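Note sheet for the following structure.
A single protein chain has been removed from this complex, and every other one stays in its place.
Up next is subunit A:
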Amino acid sequence: MQTAQPKSIQVKGLQKTYKQLHVLKGVDFEVEKGSIFALLGSNGAGKTTTVKILTTLLKPDGGTVTVGGFDVASKPDHVRQSISLTGQFAAVDEILTGRENLIMLAKLRHLQNPRQIADDMLKRFGLTDAADRRASTYSGGMRRRLDIALSLVGQPQIVFLDEPTTGLDPEARIEVWKIVKELAGSGTTVFLTTQYLEEAEQLADRIAILHEGRIIASGTLSELKKLFPSAKVEYVEKQPTLEEIFLAIIGKKEAM
């Protein structure tokens, strides 16, 4: 069933309603293979709902979603083979050690040599010294690193990161950014959501702004910057920051 598909993710007319609440009102976007895509939006914009649908945790109410060449609604098992999800809260097992967490995930992915895989991951994420301590003793940054390491067991082609740096200190945030850049460098597609404009600016090849259930703007950073009338009559030429673009676009939509 797999068609020649240059896009890792294709979303067309995606709708989702929770009881009375119309969370997604026709979302469209595409993500190129091997790129970093940032879905930007304020709290409650529908970012997590979108991630949950793309990772087969929720069923869409309308529209089509293809991830890794498979439809999420009709072929969820095929989609799960090629993705991994790092949710908003570091979903590590706190009672197990870092090593045990990794071995468990390797076993669940039915890989050969779970211990070897765990050792490699611990090394790659700088957790070797803490490998045999329970995850409950880890700092926020270490926990997030373990969380991302767990997601990368089995080398999924498409990695979903839902607000990967929320609640992290600046140092840990930069570490996570480094990991994300390395991932994309090795050909993995990264889909991340964030409410930090700087994060999208730093990492993403393409950015889509989700606001009140719709994508109100999308493109590369420079394309988004063009949408904003550039500054005039100033002694110092000032480029708009992504934050200004974001607020300006949202303000415009609300005024309409």
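For the reader, a short list of remarks on this structure follows.
One rule holds for everything that comes next: a residue touches a chain if its C-beta (ideal position, glycine included) is under 8 Å from a C-beta of that chain, and two chains touch if they have at least 3 such contacts; residues count from 1.
Here is the rule we use: contacts and distances are computed from a predicted model.
The listed choices are "Protein YnjB", "GntR family transcriptional regulator", "Transport permease protein" or "Oligopeptide/dipeptide ABC transporter ATPase"; the UniProt protein name belonging to the chain that is not shown reads "Transport permease protein".
Within the complete assembly, A:Arg109 is the residue of A:Lys33, A:Arg109 or A:Arg214 that touches the hidden chain. Of A:Ala130, A:Leu150 or A:Leu224, it is A:Leu150 that touches the chain left out of the display. Across A:Thr17, A:Ser42 or A:Gln81, the residue that sits in touch with the chain not pictured is A:Gln81.
Where subunit A meets the chain that is not shown, the touching residues are 52, 55-57, 77, 80-81, 83-85, 87-89, 91, 93-96, 100, 104-105, 107-110, 134, 150, 160.
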